[in-house]
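As structure tokens, the structure follows; a few thoughts come after it.
All protein chains of the complex are present and in place, except for one that has been dropped.
So that you can tell them apart, the chains are marked A, B and C in the order they are listed, and the count of residues begins at 1 in each.
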Amino acid sequence: MATVAAAPSYAGAQTRRRSVIMEWLTTVDHKKIGALYLHTALFFFVVGGIEALLMRYQLMRPNMGAVSAELFNQLFTMHGTTMVFLVIMPLSAAFFNWLIPLQIGARDVAFPRLNAFSYWVYLLGGLFITLPILWQLAPNGGWFAYTPLTTEYSIGQNMNFWVLGIQILGVSSLAAAFNFATTIINMRAPGMNLMRMPMFTWMSFVVQWLIILAFPVITIALFFMQFDRFFGTKFYAVSAGADPLLWQHLFWIFGHPEVYILILPAFGLVSEVLPTHSRKPLFGYPVMAYSGILIAFLGFGVWAHHMFAVGMGPVADTVFGVTTMLIAIPTGVKIFNWIFTMWGGTIRFTTAMKFAIALIAMFVIGGISGITHASPPSDLQQTDTYYIVAHFHYVLYGGAIMGIFAGIYHYFPKFYGRFMDERLGTVHFWLNFIAMNLTFFPMHFSGMLGMPRRIYTYDAGQGWETFNLISSIGAFLFVPAFLIFFYNFFRSKKHGIPAGPNPWDAPTLEWSIPSPPPEYNFAQIPVVTSRYPLWDLTHPERMADVPHSQPDMDLVKQRTGEHVTASGEHQPDVAPMHIETERKTAQELGIPMPTPTLKPFWVALGILVLMGSLPVMYAGHKVAAFTLMAGGAVLLVTSLYSWLTTPLEADH
Amino acid sequence: MTCTARRRVAAALVPFVFLAVLAGCSGHYPNSTFTNFTEFNRDLRALWNTMMHWATVVFVVVEVLLIYVIVRYRHRSGAEPKHVHGNTALEITWTLAPAVILVFIAVPTVRTIWRYETPPPADAVQVDVIGHQWWWEFRYPQYGITTANELYLPAGRTVTFSIRTQDVIHSFWIPQLAGKRDATWQKKTNRLWFTLDSAGIAAFNGSCNEFCGASHANMRFRVYTVAPADFESWAQHQRGPAAFGVAPPAGTAAGSGGSATVALATNPAPLPVQGYVFPRESLPDHVIPKTPLPESIRFDDALLASGDPQRGLETYSRSACIGCHRIQGNPMSLGTIGPDLTHIASRHTIAAGLYPNEPRFMARWIKNARAMKPGVLMNTLGKGEFDPVTKAVIEAGGLTDQQIADIVAYLMSLK
Amino acid sequence: MTATASHATPHHYTSTGLDNRKIAIWMFIGSECMLFASLISTYLIYKGQSIVGPLPHEVWTDPMTGRVFKPILNIPVTSISTFVLLCSSLSMVLALAAVENRGKPLPANAGWWTRKVLTSSKLWLFMTCLMGAIFLAFQCYEFTSFVHEGLTIRRNLFGSSFFTLTGFHGAHVTAGVIWLGTLLAIDVKRGLQPRDAIWVDIAALYWHFVDVVWIAIFTLVYLIR
Partner (left out) sequence: MAEHNLATELANPDHVHEHPTWREYKWVGLVLTVITIIEVWAYYIPPLVASNFFVPLLLILSGAKFATVVLFYMHLKYDHRLFRLLFTGPLAIAIATLIALLFLFAKFSAERSVG
């Protein structure tokens, strides 16, 4: 990762000189971990994308023989799994890491080492679940792995990698969620009360709760599947009287909140981009926050809309149909508030802004198709067809991915101190926008014209040829789009036009410090008195009817410390809202930084080995399996113990 | 900037452009869900129209608003925006408006739900649907018929399907007749029913829609809606054994075949030679499979001409076939793992709608089914063929092309 | 400063004035609610769905062998272990109180009990660990006897869901015992001071939650037929 070049790192208190590798392996700096997440996720995006391209090639014409049935099943399973768990969630995590502490005026997350741990678990788990496809051993049960196809009727290692891999990734997401939620609750700068948090932080907060409450359910469902596959329990064994719907319910109780886990961070990013680039405050801030909460809450009561065809009976169908439709209301509020944020503004069509606007335009299409299958009877004609595939690509690609691209272009100057090239960005945007509609819009038609999903081939003369051809052409149009993006991304890190601390004239704290931010983020924590602290300084005129209030400064003073700079003068930790221009090292400022450590990595590795021992057992090598198990356990326990018993900072 | 705005307008119209284009190239769509062959589908279509009506309203309102805003308020030098932070009246409006729209969608939705979750009329034709990896078994309990992969339905009648599965979850779907239902349980059944229009004499495609393993894509079936009289004729014929082979000429069965002949001699009297079958010539193009034959299977088609049904019967009755397939009138052939072959010759497709039911396809299927349909249970049987599942070449006990030709002749005589 | 808050002592600034670790443990407990809700739901959903015995509350005769399996659950034994676990919660709060009040002046009229016993965090930590261990011992006994009576985790739906549910709880208890044991060791080594109270506090919250879960399990699994 060449990012070090652009992000000069300030060695903490007692750190020896380290090789670049070690520096990244041992970092506990939320900004570097953010970078790790971003680059890893982009790598997996290419993987998932290539999987998609292979599928699209096979489906380009009827009765194609390019991809075998077995491989195709692995392709869509891994494509879905990759895009959901290894691309969008980590891309969001990259922004959580990078932005949350900066936006709330903190020097790091609540538990820096836990943060590093989350990343390493994600990386190792990601490789664990992805690599088998090279041997055509990849999971092949679909991304929601319905039983009993994936238990009683699944022979071979394939699904073992899935059940264990998702289990591992769950650990990562949960650890990160506790970390960020704590950070947001407890580490906001003085005066930054909840209703002054930037909207991205708000949506992130909601997402952490979704993770905290949804992931335990899938964890249990996965444990059942794990036990069934490895220890012969009967949870999903239909032959023993098990109900084939148990898995479906448990999965979707997790699965639907999961889709909001995927979209809300993007909503948050867009809520930062739109106001900034139309030079206007976010329209209806409180409603935006509450609608986010409402979407998340309702999200727990709609899961069975994925199961309308299983015959749940009229009562359940009615209830889940109606609750699902309700979600349109808070989401609509967001859409209209965004539009009215731009209303009356002066819009700069930066690349970030283009992507943000595209999100509104495209997500609405996906949302509306969502409503059409929220109606159980009409869903009977839609479920498991390409119409569904169209729906979720409009919300996922047209929603989540568009929003994340907006975020990348918007925050790149903050992360790397340089702009991404706007001209290339514009080309990327239009290619991407056209490719997306070309690929996914025809799927509405092929679906409603009877094409089932997850088919590796289809017969000629079914009336699907045209649409599949268009879809495939569109899919390949993504390749130039992405290549341009990657070129722009990596080139701009070194050669982009330098950007100041606040290139977009944005209103929130992260823009009040140098770009890229020094490792301590804020030499002095700013005291926040309004929702747009930076505009208080730069654009007082915009702040006329924004509520202001001073926090209880005595309390703040009594609760904050001071640090002694190298030159010996005492610096209070807090200072009134200000813009920091000069960058010193943490040493010079006397701000104690957490010491880099390898322990989180070892713990993560321990978990991987522990889980990895099970497929070995499945293959019949008992001895090897138990040695691995024991080894992993020892590694896990010992490194965890030494982690917990060493203080965060050397000088404590 | 202006040009950006204009290009954006163009771009936001992309979906509409598509609609236009596709409306233009209006090919015919044999599996379209927007058809009028049952009143179930008519109701669903009405529901769909209501939703599309509102969907268009929402879509147009949002996109037009959006385009207006980005064109009207694109950056102009020196223009400092007015800084409104919200407007309660507005926000209440666009909270209530969607709510109202949703009521208009929810009410017909709920009505439709309760209409089709009620028990069907008593006089309905009953069909038991059983999903297998990867083919469909159909039973008509009222007629005592068991068949596979091809449904005959009487036009104008109400039909009830009791859907279950033999193994994993499948999903039973005839896009042009009704919504889909999953074959979820092995013991409990899932119900679906609809009333056919009397007019609709036609042939439809059906498919499995729940991912069910290797050949999920190849788990198709055919539906023929026929005149009630024809249905009765078909049913009467299908319920008994086929004419051929019920009373074989004496003495042909030598050696180990003997036992077979003895048994065969004691069979019920033959039924009318041929009942109604959906006429091959009037099959619409979309129900005729076009799956290419894998080159890997070499078979000398010349032999098919010389295939002898009687020898075929003998070979069949001595081969593995009988372990998996049932043929009424052939007391050796009692298997239930595979489709019932009693009237295999009266079907237009084999292997769950994957291939036309013609000798050359049938022969290759028997020779190496697994090379023709990924993962099927029916193992490779031809001599010298490679079984892609067991990764072994069949030598001992493998069927020669001549034997296969005979078996084909036999099966083809089971009208 | 906030960067160090993961072991912030009160004088460090936090938005709520609370300790990160305590907030985190409460969220973890919230998350655990969903975890055990899923386990319990599964147990209840599969109740009465097993097609072979043995069963929790009913006698089952094997139609093949004619062997008779008596009801599996042993209420008297479990009641005792339940009681033990309840008591461990009491000793846990006393341990925490002892650490929090260390060094605080005792009321003049305080007797031997208050002076010597209530102030001994070591004693109460030890008691908690001990009772936790006893509970686990009971569970081991329970599991082994069930296996002897023919109920294994592979036997039927009841076996699978029962052993998994109670096993998950047992695993939580084990983790708790180890955790408290570590605290006890530290206490013995250098004596826990009021500023270490947070560590005991979060351990206690975890411990009580595990107890609370058992309250639910005991009723829903053992008592309700």
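FYI, a residue touches a chain if its C-beta (ideal position, glycine included) is under 8 Å from a C-beta of that chain, and two chains touch if they have at least 3 such contacts.
Small disclaimer: the values here were computed from a predicted structure and weren't measured.
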Sort through C:Ser89, C:Ser121 or C:Thr166 and give me the one touching the missing partner chain. C:Ser89
Option from A:Ala69, A:Ala116 or A:Leu245 whose C-beta touches the chain left out: A:Leu245
Which candidate, A:Met195, A:Ile497, A:Met553 or A:Val634, sits in contact with the chain we can't see? A:Met195
Interface residues of chain A toward the undisplayed chain are 185, 193-195, 212-213, 217, 243, 245, 249, 253, 286, 300-301, 304, 312-313, 315-316, 547, 551, 555, 559
Residues of chain C (touch criterion as defined above) contacting the omitted chain: 15-18, 22-23, 26-27, 29-31, 33-34, 36-37, 40-41, 44-45, 49, 75, 79, 82-83, 86-87, 89-90, 92-94, 96-97, 100, 114, 118, 204-205, 208-209, 211-212, 215-216, 218-220, 223-225
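In this text, only the chains that are shown with their structure count from here on.
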In angstrom, rounded to a whole number, how far apart do the mean CA points of chain A and chain C lie? 34
Can you work out the whole-Å distance between the CA centroids of chain B and chain C? 54
Taking each chain's mean CA coordinate, chain A and chain B are separated, in whole Å, by 39
Check each residue of chain A and list the ones that touch at least two other chains. none
Which positions in chain C touch two or more other chains at once? none
Residue numbers of chain A touching chain C in their complex, please. 106-108, 110-113, 174, 178-179, 181-182, 185-188, 190, 192, 212-217, 219-221, 223-224, 227, 231-235, 240-243, 246, 250, 253, 520, 525, 556, 559-561, 563, 573-574, 591-594, 647-649, 652
Any idea which chain A residues touch chain B in the complex? 62-63, 65, 68-70, 73, 141-142, 146, 148-149, 153, 238, 244-245, 278-281, 283-287, 309-311, 313-314, 317-318, 321-322, 325-326, 328-329, 332-333, 335-337, 339-340, 342-349, 354, 357, 360-361, 364-365, 368, 371-372, 375-381, 383-385, 430, 433-434, 437, 441-442, 445, 448-463, 466-467, 541-542, 544-546
Could you list, by residue number, the parts of chain B that touch chain A in their complex? 1, 4-5, 7-8, 11-12, 14-15, 18, 22, 25, 27-34, 43-44, 47-48, 51-52, 55, 58-59, 62-63, 65-66, 69-70, 73-76, 79-87, 90-91, 94-95, 98-99, 102, 105-106, 109-110, 112-114, 116-117, 133, 167-169, 171, 173, 175-176, 178-182, 184-186, 190-191, 205, 207-218, 220, 285-286, 288-292, 374-375
